[in-house]
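First comes the structure, then the notes that go with it.
One protein chain omitted, others in place.
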Amino acid sequence: MIKAFLSWSRPYALPLAALVVTWIVISILTPTFRGEASVYSVLEGFSLVGLVALGLAVTLIAGEFDLSVGSMAALAAVITVLTSSTGLIGCIAIATACGVVFGALQGIVIGRLGISSLVFTIGTLIMLRGLTYIFSGHEPIIIENFEITDPLLERYAIFSVSSIIALFVFITGWLFLTYTRWGREIYAIGGARNEAIAAGVPRVRTLTISFAMSSGCASLAGALAATRGGSAAPQNYDDLLLTGAAACLLGGISLYGGRGTVLNVAFGVAILSVVVAGLAARGTSASLVQLVTGALLLTVIGIEFLAGRLAPRKAGGRAQRGRSRRMAGAGG
Amino acid sequence: AEGTGKVEGDGKDLVMFTITASNVYGANQIKGAEAEAKKLGYKLTVYQNNFSQPEQDQQVQQLIASGIKPAAIIFWPWVADAAINDARLLAKLAPVIQLTQEPNEKSWPFVQAYSGANQILIGETLGRTMLKAREAAKAAGMKFKSDNGKLLVFQHPAGEKTGTERMKGFMAVTKDAPFDIIHTEFGANSPESGYEIGSQVIPKFKGQFDFLFVSNQQAANGIIRALKDNGIAPGKDVYIVSGDCSGSLEAVKNGETFGTGIQPAAVEGALAVRTAAKFIANGKIEGDVIQMEVEAGAPAITNAPPAKLNYMPHAPAIGADGVAATKIWGYNADEICAS
Amino acid sequence: MSAELSVAPARHRPDWLLPALTLGPAVAGIIIAAIITPTFLNPDNILSILRNASLIGIVAVAMTPLTLSGNFVSLGISQSAMAAMVAFVALLGEGWNQLATILVVLFGLVAIGMLQGVVVAAGMNPVITTLAAGAIIFGVVSEATEGRIVSVRDYPATWGGGDVIGIPIVILVFVVFTALLTLMMSRTVTGRETILVGANRATAEISGISLARVTIVAFAIFSIGLAIAGILEGAAFGEATAKSFPNLTINAIAALLVGGTAIGGGQGSPLRSAAGALLISVISNMMVLNDFSPGGRLAIQGAVVAAAVVLLDLFRRRGVRR
Partner (left out) sequence: MTPGHVNSGTGGAAEKPRLLVRRLSKRYGNVQALAEVDFELRPGEVMALLGENGAGKSTLVKVLSGLVQPDTGTIEIDGAAVTLYPSARSQTAGVAVVHQEYSSVPTLSVAENLVLGQAGVPSLWLPGRLRARARDLLSAVGLDHIDPGTLVERLSVAEMQLLEIARLLVRDARILIFDEPTAALADREIERVLAVIKRLAAEGRSVIYVTHRLPEVFRIADRVTVFRNGRSLPARPTSELNVDAVITMMLGRELQTMFPKRGTLGAQALLQVEALKAPGLVEPVSFVIRPGEIVGLTGQLGSGASAVVEALAGMVSPVSGRVLLDDKELSLRSRAATLKRGIAYCSADRKRDGTFAVRSIRENLSSPWVRSVARRGWISARGERERSGDIASRFAIDVKRLATAVGALSGGNQQKVAVGKWLGAEPRVMLLEEPTRGVDVGARAEIYQHLRDLCAAGLGIVVASSDTAEVLGLSDTIATFYRGRLTAIRPHAEWTVDALVREVMHQEAA
């Protein structure tokens, strides 16, 4: 039992350690970043960066890479504001649904044609940004009846409505990825594509679900941010992709597919939230936050890499030797 | 509310929301605010966003969560029209002094006072500068493409309110002899973007314009390069006025840019802290507008309450002499614009 | 028996096909643009297209060996080019000699690049490494400049925008750099080894090619391109900030991919990346001249990139049986 737990928890040891260390360091540096307030701030991070990272992680697990998430979030935010007359739930639902549909289409194209998603989504990244400008009329737009957003501004102890929604999505995503056939097929397709196909896993369906999830999560993130702020601007979220990717990598999601869980994403998001929120509350410049994030990323990945190198090699190292460097999304 | 009766802070908290210090304007503004807060004895915490409204939204949530009760909040909403919810939330916490972007009718109920640039006034000064450019061009014997001269406009990225407000002021003072605006292009706010757009638009309108109105001096520097690429000599074949001076001022000094507006960010930051301090002291505002005049040294702070709109000083700078003569609250032109 | 080489007839495609597929749309694009846009073909506009293609082109061309070697793309392009530009301008502003400044910036960038190369050669993922390095470089430069606009001050450095015998220097540099790298990739041992490592790392290793050397050299070449881009822009504007080159990363990657260099390495050339940059520049110019809104421009540019990479990918895979 203990052995099983140890083996289960191994992939989380490093991100957990990183989280604890950064949290301690930051709370020493920033006296206001302690206790309930700090937990609240960290959970807030889940509703924007967290959701985007979650979606991105699904594509990474499937052995793909969806670069279009930042633009998708911006477009969804604009759609949310444009449809705000349908009410709070209505506009969030519409925007999220648009994202799911777009992502599914993108997944079908990538799955059917078998092209590299890294290459394809750089096109949609630019294209969606263009659509965002067009839909918003090239300027910031606001929710006229901003009273509808009031429920989102409430705070319940360490939670806000949007962080509750985000956590709900995280838990649902975790259940889906861990306990359903479709979720496990995403792992199979990402972990060993040929083997999975030989076993009868349908590639197109699996990729469609993965990309629908990544676009859907990004859209929900954009929609929540737009309703909470009461507005959307077409130039928003251009660094969300890299932040989301950094969160995934910090948490231990592999760029080579098939590895990592929702818990890994949660750790990564929490680490990033601690750094960003903690340092911002200190009045640290945005650029220093970036510097710290970059250094942290390099450190964590470096430790993981070295640990992997130093660990004794098991039999089957032979199969590893010639392993190609096929990275998520880069293959055909 | 009751005022404390004095502008000194005695270590009270002030919180400021503004843009990142990676940007020259943000950096100067923060510098000015920090210096003034130190002088008055306030503890100033600055939340910087990387030109992102959602990021600012999150920071507002964070401040509220942190449980800090600042004496006042200085708030630059990155997208003014889009930050109503932030203003609402902040207003519950402390008096809000809005900065740089004037509140609109929806956000006024949550804001105590505005402190910062007067974009319409800036637009007016720029309009007047442009009229002077026309006189200078005439005097230099330039032949215009139409009676009042044809104007090409390079604006901030689409949707930035600064540009549209300034344009209002600009149009108002030039309405008696308006320039013929042949084209407005959006997206210029840095040398690179100015050059990228200029280098494509200028060949298209080559020989069809006499004047250029550019968002800021950085962008103008890019456009000047595009003009030269196309064999057009700025300051001779065409005259340029730039909206504000952030950027290297070489081109103003050597006459390639006819004139620019001096918008001292450091003064804006300092003024915002003063406005907040005055509000804390009095607990109320009095009157509609205080327009600060251009003064070489910083005037002493008074105990009087702030007005609803507290405008920082603003002056045009024309030519090398104009740049050299500029001195506002102790800062010279280069300090205000570039460093 | 099989004395003759046996080639799968239906599957084999001639070598000119892929270049034709890239150049085809480019040529068609130019023709359409010329027809619907009267000012398109005037010399000033042509020069402006070339100038706008040059900077992105230099970076995309410089990154090509990195991609060819199987190290994907860098996600820290903007930041490194920005660092070069800021350093160049700042040092001139401090009164440094121009030649010395150029050398220092060049060596500085190459050192930073090679450091990343060493990390990647040791086995770290190149995408993560460059992403993190970019964030660190941006943070350091921002902190160092404190958000100021650094400028050359009184130093008369505007040659970056100048001409040599009527040809703008950026275009000249772009052409020469592309030619040099194309020659290097096709004619030198280093170039050949770079391509082979990207085509199949395992085979390359068995053939005695040093993966580490190839990776480090590719990063060094890439850094030279970034330094050139930074220096040229610095010398043209005489000022720089930590926010310079905001869209360079995405644009350079898009140019490289539209040119048809395979993201996984082993196929492609610097010349193709140059053609990709040119194609994007032509399309964007055409849209500016026809008064497309900025959003419309982006949407169409994105669609063109997506369509181009799909076509290239499909034809490339049909060419070779796996």
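Should a chain be cited, it is by its letter among A, B and C, assigned in written order, with residues numbered from 1 in that chain.
Definition applied: contacts are C-beta pairs under 8 Å (C-beta built on N, C-alpha and C of every residue); 3 or more make two chains touch, one makes a residue touch a chain.
As the structure is a prediction and not an experimental result, all values here were calculated from the model.
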| item | value |
| --- | --- |
| Chains in view that touch the one left out, judged over the entire complex | A, C |
| Of A:C91, A:V201 or A:A328, the residue in touch with the unshown chain | A:V201 |
| Residues belonging to chain A that touch the chain removed from view | 4, 179-185, 187-188, 190-192, 194-202, 258-259, 314-318, 321-322, 324 |
| Interface with the unshown chain - residue positions in chain C | 1-8, 11-12, 15, 187-190, 192-193, 195-196, 199-200, 202-210, 262, 266-267, 319-322 |
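Operating definition for what follows: only the chains that are shown with their structure count from here on.
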| item | value |
| --- | --- |
| Whole-Å separation of chain centres (CA-atom averages), chain A against chain C | 29 |
| Euclidean distance of C-alpha centroids - chain A vs chain B, Å | 37 |
| Residues of chain B engaged with two or more neighbouring chains | 20-22, 157-158, 186 |
| Residue list for chain A, restricted to those that touch at least two other chains | 133, 138, 234, 285, 287 |
| Complex interface listing, chain A residues touching chain B | 32-33, 36-38, 40-41, 44-45, 48, 77, 133, 136, 138-142, 146, 149, 153, 155, 160, 225, 228-237, 239, 277, 280-283, 285-287 |
| Touching residues (chain side chain B, partner chain C) in the complex | 20-24, 26-28, 157-158, 186-187, 190-193, 195-197, 199-204, 206, 218, 221-222, 225-226, 228-231, 246-248, 250, 337-339 |
| Contact set on chain A toward chain C in their complex | 109, 113-116, 118-120, 122-134, 138, 234, 242, 245-246, 249, 255, 285, 287-295, 297-298, 301-302, 305, 309, 321-322, 324-327, 330-332 |
